[in-house]
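The structure under discussion appears below in the form of structure tokens.
A single protein chain has been omitted; all remaining protein chains appear in their positions.
Note that the chains take the letters A, B and C in the order they are written out, and that residue 1 is the start of every chain.
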Amino acid sequence: MIKAGIVGGTGYTGVELLRILARHPDVAITAVTSRADAGVRVDTVYPSLRKLVDVSFSQPDIDTLADCDVVFFATPNGTAMQMAEALLERGVKVIDLSADFRLQDVKEWQQWYGMTHACPDLIKHAVYGLPEVNRAAIQQAQLIACPGCYPTAVQLGFLPLLEQGLIDSDHLIADVKSGVSGAGRKAELATLMSETGESFKAYAVSGHRHLPEISQGLSLAAGQAVQLTFVPHLTPMIRGIHATLYARLQVGAENIQALYEQRYQNEAFVDVLPQGAHPDTRNVRGSNNCQIALHQPQGGNTLVILSVIDNLVKGASGQAVQNMNLMFGLAETTGLEIVALYP
Amino acid sequence: MIKAGIVGGTGYTGVELLRILARHPDVAITAVTSRADAGVRVDTVYPSLRKLVDVSFSQPDIDTLADCDVVFFATPNGTAMQMAEALLERGVKVIDLSADFRLQDVKEWQQWYGMTHACPDLIKHAVYGLPEVNRAAIQQAQLIACPGCYPTAVQLGFLPLLEQGLIDSDHLIADVKSGVSGAGRKAELATLMSETGESFKAYAVSGHRHLPEISQGLSLAAGQAVQLTFVPHLTPMIRGIHATLYARLQVGAENIQALYEQRYQNEAFVDVLPQGAHPDTRNVRGSNNCQIALHQPQGGNTLVILSVIDNLVKGASGQAVQNMNLMFGLAETTGLEIVALYP
Amino acid sequence: MIKAGIVGGTGYTGVELLRILARHPDVAITAVTSRADAGVRVDTVYPSLRKLVDVSFSQPDIDTLADCDVVFFATPNGTAMQMAEALLERGVKVIDLSADFRLQDVKEWQQWYGMTHACPDLIKHAVYGLPEVNRAAIQQAQLIACPGCYPTAVQLGFLPLLEQGLIDSDHLIADVKSGVSGAGRKAELATLMSETGESFKAYAVSGHRHLPEISQGLSLAAGQAVQLTFVPHLTPMIRGIHATLYARLQVGAENIQALYEQRYQNEAFVDVLPQGAHPDTRNVRGSNNCQIALHQPQGGNTLVILSVIDNLVKGASGQAVQNMNLMFGLAETTGLEIVALYP
Partner (left out) sequence: MIKAGIVGGTGYTGVELLRILARHPDVAITAVTSRADAGVRVDTVYPSLRKLVDVSFSQPDIDTLADCDVVFFATPNGTAMQMAEALLERGVKVIDLSADFRLQDVKEWQQWYGMTHACPDLIKHAVYGLPEVNRAAIQQAQLIACPGCYPTAVQLGFLPLLEQGLIDSDHLIADVKSGVSGAGRKAELATLMSETGESFKAYAVSGHRHLPEISQGLSLAAGQAVQLTFVPHLTPMIRGIHATLYARLQVGAENIQALYEQRYQNEAFVDVLPQGAHPDTRNVRGSNNCQIALHQPQGGNTLVILSVIDNLVKGASGQAVQNMNLMFGLAETTGLEIVALYP
């Protein structure tokens, strides 16, 4: 059994890790930390886990965590970078769900995240945990930077085209809609039911932290810098991300549907729907799947790519477990064979 | 492998059976019928089941269904009674999720359901599929009448008290709230998002079909006829039932919390919360659990019992699979170890 | 023009007062206070009021407020009692939407609200602002204690029966469901969309602060102490309260429907629906109406009364304006002729 620890177990990505790992056949959850709730049983805070998780929250202590084989950071940005090095030195694999190791350019990171990076030298050793791109590197990695939710949906949607150079990479648009759980489990006015229910809005249009992360990934795929306009929106639902992507096809680009089907044919968690389908976020709710569909309205040269995920699963904790499976040589789908909850 | 058929696979209890059975280690889904969608792949109608259910809807044909070991009826009332006898005669076990075999008094059934029963003689052979009451009989049964969603939540809430004669059974009140999926997957004005979203109402206060079913079960437990006022409500959410039950304690009734804990201590799917807790429907969403909590406000003699289930799981398809497991000698929890989806 | 001030303008009852008063033909809003947002334009915080409310939040200063003809307190409990006396002394009418002056028994108040009352002598001068009971006193009042949202829905539902002594007042049950805006505009985990959306729960079953307020009102109507079990629930919607009330009819009690119609025939904001109807909270959303319907299931002696209001209007700010209209000799409906927003 893999001994797994979770730092920051009281947020939504933390409890989602617990939901998945509680049924993972090869994992024993040995430590779940929370400064605020240390000493409290996990299933008191999360009654959905009664009879499943028989531990209490503990203080985030390096010595305790060092007994784990793998430690997940489901923490706010800025925490993992304080503890990762010590754990790695003691042979613990680290999977960071926060943004601390996602950007290879530390200056850009510091600009967007507004703090000094605590261990800039470690960044180059971190592997960006998008298995559909970096599978081989993940298998060898000691430190994983798990992708953000928006970046996962957008990258999986654009990758096949950029890898083949089939679109104008100077004018990409990603209009993306997220459920409110993406904002985390924090006491804030903006995500109250009375503020977000029955309403819809864009936010952070001038610049969202996921923009440099997406641009980095897309540029790597394209082999050159891309120009992306990224507009996130808050949707009155709890889980789900729907990315609507717009790209202009290069002259002569053809058989896009076949390209996508081929690109993802061996991927367990990326599912290309028949041409003209409309993926619905409910069809991936609670599962680790990404569903993608392609449209070319009025036969013009603007391609519309629709890409949906559950922000807490493929967009966070499910993808983290997918990375763990790869790192420990398990079947990639172990523990992730969860069917989406419809209706 | 148990060969399972589902009649009426396009409703919410049908697709929920598919969600559960698709991952059940001992079941192969061999037939899913739908008159309207015959010939169409199941995962075309339900993209959440892509890569999981590789069959098409077929016509509800007795000969095809007779090849199954067990057939689930996830049909409107009045269908199972037309086909059950023929299947039973050919050795197929039948689990009916509709109301056709729930009431032992056929006259009462005909009055509430407004039709003539097609096979009244079969009713007495049907076992009411509430494992927490009828486990032994279910293990021997060929025909199961699966309880309704409201009846499951209400009976599990009242049973310990009535079995022990600790409450005044002449003045029971069940104020119950359901998500809209309980109304089924039917094109109707009343359950449109625009009609049920952001609103709350009672319905069928003058008499709901689940009243005689609940009364039958409670009277059996009490050993005498009970008097119940049952008020169902429609809640602006998709899944979940919350029963708020009111009963007057007999003089001297004590240790109610301990009674409940003892009554359900060996039940995998009934969980008595600490005294004073407030169960939340989200904590059982997608799972087969019932969570119960007890309150005695201001120390008076009115007991308030809170009982929550997912109407589509413990209130329908999960309970049906629980029955199937018992009928086939499997561990009762097989295929039902699904963690609730929070948030 | 009546010069109106609002203390605590950044909460939901505050902004709801602004919504109503912005179109009130006889009112000029002259001061809106908020410690946190002093100096900020009201329509910056509430863009729904752009072009309608041309003031900025100010500090809650007695001298400024003393220029008003009436001051509304849309504040947390414990604020109005600090300022009311000074305003009353300077001839300003005070309408308190909080609980500071609702309970005539100051000891009971202190027990439920956990603080020492700042001006206990003022309590007896406060008029409980339920116009359907206290209209004459309200017209003469200088200080109004506006009823809570639950108390309004429950009292209007029970009053006709208690006034006539037609029910067993020792066993009243009020099972009440509220939208989340009733919890106020506060940064709290419990009312996040991710916590309250798609879920339903009871809360404060052991004792809610509105219990003594309801009991006080019902006992006054009955002419004797009543015994009430009150269970509030949180519903996944923003606005609306649905009270489901249970009472046992005295022998010989008849013509209850006619009694209710007669009792409320001259009330502009209480509407008795035809017998057997099911009021829906959406039908009063945004309006000052209370809709009530009566049921006697199975012809038994348990009466079920359904009573719905918008918690922020008839349950708070609309009722406050109704009180103001009475205090200033205006038509009671002035500014309140707002049609419910359906769908």
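The working rule: a contact is a pair of C-beta atoms (placed from the backbone, for glycine too) under 8 Å apart; a residue touches a chain by one contact, two chains touch by 3 or more.
Computed from a predicted model, the values in this text were never measured in an experiment.
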item	value
Which residue of A:A118, A:V231 or A:L249 touches the chain not shown here	A:V231
Selected residue (touches chain absent from view) among C:G9, C:P279 or C:P297	C:P279
Which of B:V42, B:M237 or B:I309 contacts the chain that the document leaves out	B:M237
Contact footprint on chain B, counting only the chain that is left out	12, 180-181, 185-189, 191-198, 236-238
Chain C, residues in touch with the chain not shown (by the definition above)	12, 15, 19, 22-23, 46-52, 181, 185, 197-198, 238-239, 271, 273, 277, 279-280, 282-287, 291, 337-343
For chain A, the residues touching the chain missing from this view	171, 173, 175, 177, 179, 194-195, 197-203, 205-207, 227, 229-231, 233, 235-240, 242, 244, 246, 248, 276, 278-282, 285, 295, 297-298, 300, 302, 304, 306, 308, 343
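We adopt the following convention: only the chains that are shown with their structure count from here on.
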item	value
Centre-of-Cα separation between chain C and chain A, whole angstrom	45
Rounded Å distance between chain A and chain B, as computed from the means of their C-alpha atoms	36
Whole-Å gap between the CA centroids of chain B and chain C	39
Residues within chain C bordering two or more other chains	194-195, 197-198, 236-238
